[in-house]
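Here the complex is missing a single protein chain, while all its other protein chains stay put.
Order of writing sets the labels: A and B. Residues in every chain begin at 1.
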Amino acid sequence: MTQNLLFLPIIIPLAAAIICILTPRNLRPAQAMIALAATLINLLISAALWGRQISFSAPWLGIGFEFSLRLYHFSAFIMLSVASFGFLVTLYSTVFMRDRNSLGQFYAYFLLTLSFAAGAVLADNLLVLLLFWEGLLLALFGMIIIGNKSAFKTATKAFIIVGITDLCMMTGIALTGKLAGTLTMSQINLPLGGLGSVAFILLMIGAISKGGAMPFHTWIPDAAVDAPLPFMALVPAALEKLLGIYFLTRISLDLFQLNPGSWVSVLLMTIGAVTIILAVMMALVQKDYKRLLSYHAISQVGYMILGIGTAVPAGIIGGLFHMINNALYKSCLFLTGGSVEKQAGTTNLEELGGLRSRMPVTFACFVITALAISGVPPFNGFFSRELVYDGALSRGCIFYVAAVAGSFFTAASFLKLGHAAFLGKINDKNKGVKEASFAMLFPMMVIALICVLFGLYNYLPINKLIQPVLGEARLEGHDYSGFPHNITLVLVTVIVLIGALANHIFGVKRTGAGLKAVDHIHYAPGLSQIYSMAEKRYFDPYEIGMKFAQFAARIIWRIDRAIDWVYDSLLTGAAHAFSKVIRGMHTGYYPVYIAWSILGTAAVLLFALK
Amino acid sequence: MMIDLILLICLVLAAFWAVVAARMLKAVVGLALTSVIVSILMFRMNSPLAAVFELSVCAGLIPVIFITTISFTKRLSWEAYLERKKEIFSRFWYLPVILVITVVLLSRYKIAADFILPQAPAVTDVRHVLWNLRQSDLFGQIIILLIGAFGVVTLFKVKQPKDKPK
Partner (left out) sequence: MLSLFILLPFFCLIAVNLPVKGARRLAFWLTASLFVLQILAVLLHPSVFWGMKEDLFANFFAINFSVNNLSLVIFLTIGIVGLVSLIIGKYTLANRPDRFHFTNLLLTALIGMNALALLTDLFSMYVFIEVTALSSFILIAVQREKTALEGAFKYLIISTIASALMLSSVALILLVSGSTSFDVVSAALKASSGSVFVKLAVALFLCGPFIKSGLVPFHGWLPDAYSAAPSAVSVLLAGIITKVSGVYVLMKLVMSVFGFTPVIRDILMFAGALSIVFGALAAIGQKDFKRMLAYSSISQVGYIIIGLGCGTKLAIAGAALHFFNHAVFKSLLFTNAAVMEQKLGTVDMDKMGGLTSRMPFTGMTSLIAFLSTAGIPPLSGFWSKLLIVVALWTSGMHGYAAIALLASVLTLAYFLSMQRRVFFGKLRPGLEAVQEAGTGLVITQVALALVILGVGLGFPFMLKTLAPLKNILW
């Protein structure tokens, strides 16, 4: 019986999704209520499952595969997080999405996402995991497509990027299954090296692209503008990070033995560091609330990958802690963005400003989460970052410098964002803006509160949630909770944050507006050209890939025409030419026919007498 | 042996003439000549019966029928004759070439085995074979005659509409 409980987090949202899509259009409030009830039940079940260890396994597909699910502390914790975010964002959506079209589809995809995410987390068989993973891709596609008009293009982009990386992951799964002889995750334990490394990298591509790391990130900023905001707050900001990093952790710790010495670890750290720097640099110059946040969503995943890539306990714990923290404050930040969008009607920073007095609660939540994401003590972001720094420093100075630089720009960009949106002079249009409704504020307040809580009492998440993931053996008796041990690093962080503030004040003095606080960086010699090229998407691998694909398509089209020509013109042409020759031979003149007959007879005779 | 060779060459030439002759009368003469040479060859090969048949039917009767038929036709005018000669030349100019090539090829290509009968031929009189053993063909020959009659009726007896009795 308890085994079957494992299916509930998958089946309940799934059933609710089906009901939502079948609910008639004129019962829209009912759809919201169904979704809310489903997510609430889901949350309760996830909470009830907390702390248990349940396994389920049944033969599947009839060809030797096992449909196996496994609940243990790590998956329970990710599942609880997913369920919590699911509930809070649904609550938020009941108000935010009230007046939108295609509400049924929205809730259906939303619940499907929850269902598949729960399935992916619970899966103990790589094939089952892949099944849910692909399901997520479909839900993602559907979710983006119900946005505005340009959404289809973005959805296609997301679909292709994620599809390609999922293909890599599929190959990786096949390879892993071949190497390990089983697809059951809890039984796989492979060394790196040779094909093992290839399999790891393929799986890693699947994981980090789900997390949204560079270079698989480019659909996220586009989706931020096109897709419904609650989706952004749930999926790219929280859920995908949770899933991506969950899977990355699983393959790094359980499926493969990632040790600090291997080049794969360096590769991971490099990806992390590059993601941090490049994404945050892009975030710095954005002029749209949601787009700016979406770049941060990419940048933050860099910290997690960097942390896990270090393969030392401090880094891994930092990475995982950062995963939770990021999910918290990033979704909260997106929700504040949603509030602003809902109330002011726009997320364009040039049209915003001075909302502090109009939306005090939103502003307060924004401040808390912005401080947290910038790594200001004593908020949760500070502690996770310090752990990542610690791990990075132990592996190489360059990674540490990249992480700290990322921190500087993060702080700078949030100073800019906060200044531009909430401080300064209020726009005339926004004079009538009011605070958002309670259903929207409640999730934000809850999350902001948790941010503070996880900062002040960081032993709660670290001791209860994260350190068990690594296991006693890896920890070697250390306890990474509490205030950072390395005071030097803390000092550096504080200096960097002060530097960011100074930079902001300098920028505002120079230009007189919060929005233009980082113009001196944006238009710095050398950087401005790179920025303008980036804005034109010269660096987008999707765009490059599409250009290449178009080029290739043109060539292939030519080849195809050539083949077609061979079949369509050459062969039939040859046949026609041949038949023309034959027709020419049939002159209707009988001596010719006699000659053929005699020649034929001669040939037969020669052959027979040979 | 020499005589046979000369006769064979003459045979080929006569047959060739029969093909390329522009006037039908000449062609018939060529045909008759060919038959005569063939029958001489048959005499030389000790088959007097065949030779007599050949001489009487192929060299005698058939040319007579042909000539009778030709006598019903109009003689070609000189211009038409020249025209026809030209046409025949354009049609058959390659025949001598083929002839020469065939001769050359045959002299080069040695057929390995010699033409010796595997066993002595059963000594049966030709007459016996023709009249005693071949009754079965009699029926076939009757049918062929019938078909000939039908053919003449079908192809040549065309009723003219004006001949129809009213």
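In the analysis below, a contact is a pair of C-beta atoms (placed from the backbone, for glycine too) under 8 Å apart; a residue touches a chain by one contact, two chains touch by 3 or more.
As the structure is a computational prediction, the values presented were derived from the model and not from experiment.
Q: In the full assembly, spell out which visible chains the left-out chain is touching.
A: It touches the following shown chains in the full complex: A, B.
Q: Could I get the residues of chain B that touch the absent chain, sorted low to high?
A: Contacting residues on chain B, toward the hidden partner: 111, 113-119, 121-122, 124, 129, 134-141, 143-144, 146-148, 150-151, 153-155, 158-159.
Q: So that we can see where the missing chain sits, which residues of chain A does it touch?
A: 572, 575-576, 578-580, 582-583, 586, 588, 590, 592-594, 596-601, 604-605, 607-609
We adopt the following convention: only the chains that are shown with their structure count from here on.
Q: If you average the CA atoms of chain A and of chain B, how many Å lie between those two points?
A: Centre-to-centre distance between chain A and chain B: 97 Å.
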